[in-house]
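So the structure is just underneath, and the comments pick up after that.
The complex appears here minus one protein chain, its other protein chains still in place.
As written, the chains take the letters A, B and C, and residue 1 is the first residue of each chain.
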Amino acid sequence: MSPQCPNSDLFSQLRSEFPIFGTHPELVYLDSAATAQKPRCVLDAERRFYEEHNANVHRGSYALAIAATDAFENARSSIAGLLGVASDELIFTRGCTEGINLVAHSWGDSLAAGDEILVSTLEHHANIVPWQLLAQRRGVVIRPIPLNAAGQIDLPAYQALLGPRTRLVAITQAANATGTLPPLAEMIAAAHAAGALVLVDGAQGVVHRADGPAALAADFYAFSGHKVYGPTGIGVLYARRELLANLPPWQGGGEMIERVSFAGSSFAPAPQRFEAGTPPIAQAIGLATAMRWLAALDAADLHAHETGLQHRLETGLLDLPGVQVLAAATPRAPITALHFAGAHAYDVAHCLDARQIAVRVGQHCAHPLLAHFGVSSSLRVSLAAYNTTDDIDRFLVALGEALELLA
Amino acid sequence: MSPQCPNSDLFSQLRSEFPIFGTHPELVYLDSAATAQKPRCVLDAERRFYEEHNANVHRGSYALAIAATDAFENARSSIAGLLGVASDELIFTRGCTEGINLVAHSWGDSLAAGDEILVSTLEHHANIVPWQLLAQRRGVVIRPIPLNAAGQIDLPAYQALLGPRTRLVAITQAANATGTLPPLAEMIAAAHAAGALVLVDGAQGVVHRADGPAALAADFYAFSGHKVYGPTGIGVLYARRELLANLPPWQGGGEMIERVSFAGSSFAPAPQRFEAGTPPIAQAIGLATAMRWLAALDAADLHAHETGLQHRLETGLLDLPGVQVLAAATPRAPITALHFAGAHAYDVAHCLDARQIAVRVGQHCAHPLLAHFGVSSSLRVSLAAYNTTDDIDRFLVALGEALELLA
Amino acid sequence: MNPSYPHHPFGERIDKAALQTRLEAAQGWEAKNRLLVQLGRELPDWPATLRDDAHLVSGCESRVWLHGEYVDGQLRLYADSDSRIVKGLLALVLTAYCGQTAEMVARFDAEAWLQTLGLQRFVSASRGNGLRAIIRHIREYR
Partner (left out) sequence: MNPSYPHHPFGERIDKAALQTRLEAAQGWEAKNRLLVQLGRELPDWPATLRDDAHLVSGCESRVWLHGEYVDGQLRLYADSDSRIVKGLLALVLTAYCGQTAEMVARFDAEAWLQTLGLQRFVSASRGNGLRAIIRHIREYR
């Protein structure tokens, strides 16, 4: 492994920072694209908040409430700093899905019938269904961006779809079902040239230290905490300040208002205008801790570690008959989706489970993408910083035996 | 205290179950209506989930994912059991505010211009602003339910407002700013007799073991986890099964769909249809733990303890000049709102803070209610199970001295 | 009897007691998996023409086709799946229900039985959906 993985020692020690592997020493966790495991420091940070600073934020004038508000707002500015954007451009949400829904309502409801949104065929349902619901509400037209035979965005077709009615391009940073990395830079430049905004679904990007919204020049960027080593119940939506300034609120309640009377209410500036009610305070603090933890890893080392493991995996697969890697020829995040000629993916996953090897099987909330490949389900291996060569080797052995049993 | 508080020993031991009081032994926390402190068992339950079972729910077929899904769904059925309703009538939300917004969109968007929603003047902004936003979207008319001089719902005026266009009555279980308990039974019966639905904001009810949605015969019932000794980032919306069955989804994404294609998508049944994206898994488990912890206290003892402390407080206040209790003559939850003839509430709170006494001051996200009393701010003392007679006594001494300093 | 559904031995030649013995001998999850695959092989595939939507049970992770009818008061039950392990599970279900009266079908607690066989994993809230959908289907035959 050493050529691909200069710091495999460092990364094999990482595993010990994750309490779940203390509980399940034999666990081979290959489902990080669904949710990542959490390092101890994240769990500690959340707990410390409850034990030392717990109070509601923004409204209290006593010491504990001030400490809680500072901790919460420091979490926001810490995350903003890591993403290279301003604090008041970040909205805390429940997760990536809620962030996209927020845009689909708050921004989307101003669209007119006939306006067009281009949605790629690589997308997770979270970046499809909110646009379909918007289409129903407003008569907006959803145009799917097709894929070429390799499973990559069909760039000429995309360019042809961009037109004067195109208002938004909704595109993932990495396809959760196949790992495919779309040509974001070209796509975003082309969209902007056509006068359209771009929403990037960063759910599978942040965890692998992909470019943030600033580097991408994305107009909207959404991701989930639980997929980047953070807690459940928290996510982030970035939106450019000039956009946010003009967006109406979506949800109403405390925190997001300036004055309320039955005659009419006025709203607070962003980001508060978009954070109605008590926010996920402890979770925001946990997420900031997770992102700082991730940022402390050397990006190049992390990349070498994760792609090195993926290379070892896919090299090993060549020895097994009837195994197809979906979208194999596209540049991919450390996600490998498998289809088996002679076995049902569910049955394979079941056999792996008997050896504590956790993989995801099914359609991965990406029905259109699976339909593109003409398969009804696939088995997905997704990698994270804590995975080891041992994980890959155990997976390969178990997969080989499962395919034999099921043949 | 003994006549009001048969189990003061039991309750004084409770304090030791809350780690925050270990960190701040001198803390007098009188702001539980903003957010409650968390017992150790809740923090343990959340952490245990991450350390032992962390996986995404509903989608995985391996052992860990099954354990996670079971833990999450058991949390739902455990909470449903405590509320006396069915599991599939409970939707997990970020909090009370999101629950009300969900109803305002999913149910509210089917209303016609001219349909009426009655909203009481006791409400928190969370139960006002979502209806105002709906009114803007749909031309629905919001009719405020006025208060009488005592600060209680004006029942005859309410009855007069109920009419053939009334579609919903939005009413709190207890006013967060004054503690006032509206006459819910009469109000709900009258609304139902008029053919209207009722949404009860239970944010300040559940924590004091008030009647749940089943006992109230509420159609919708929303509350927040963080106010009932649970984590931030989680809440519950109850809706009657027959209502839920016909409501369209609000947010789109994973989990809430059956099939997605660009030609159109079909949606899962409730509650999944309303839980787009990865839910706050660990937080749901923490909330269930909190509610079981609360349910293990004897309801009558808890009531006696909390109202006993409130009685001690309000008796003590009689010795202080220029102190007015807002809505004093109404039946109230253990919440006491004070207005001072000779001092600014902020200054008083500031002096209390110097002695680690935490109270809330301001308008408590209830501008219309404060406007009713003609005050621009008040100081609110809100009690929970962990408060002690010592808390009350220290508050009274410090308040007396603050009023003297500021006179 | 409808000749188009392939005949199978479950509930006839193979009964609950026989299966119980085999499952108890399979120690551990991996061994049980092997046994399920083996049982699945003993359940013949349906002809492609019958694997249609009318026979499909929705709510399962893999596709499951089911047919049942009462003949002389006894349930005749046929099943197929594109998953070998689910076919193994179906073999168990067939064994439990084939030849039973409607009253016994209504009363039999298949989930509890699978639990006693050490197959609780299939009965959990998340995995159980498929199995529960199958049992609900079977109970609806008249």
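We take it that a contact is a pair of C-beta atoms (placed from the backbone, for glycine too) under 8 Å apart; a residue touches a chain by one contact, two chains touch by 3 or more.
Computed from a prediction, not measured in an experiment: that's the story for all the values here.
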Contact partners of the omitted chain among those displayed are A, B
Contacting the left-out chain: of A:Leu10, A:Cys41, A:Ala63 or A:Ala86, that is A:Ala63
Contacting the left-out chain: of B:Gly212, B:Pro280 or B:Gly362, that is B:Gly362
Among B:Val141, B:Ala371 or B:Leu406, contact with the omitted chain is made only by B:Leu406
For chain A, residues touching the missing partner are 57-58, 60-61, 63, 65-66, 69-70, 73-74
Those residues of chain B that touch the unshown chain are 343-344, 346-347, 350-351, 353-355, 361-362, 376-377, 405-406
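Here is the rule we use: only the chains that are shown with their structure count from here on.
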Here the gap between chain A and chain B, centre to centre from mean Cα coordinates and rounded to Å, is 32
So, in whole Å, the Cα centroid of chain A is separated from that of chain C by 39
Touching at least 2 other chains, the residues of chain C are 61
Chain B residues touching 2+ other chains are 60-61, 63, 65
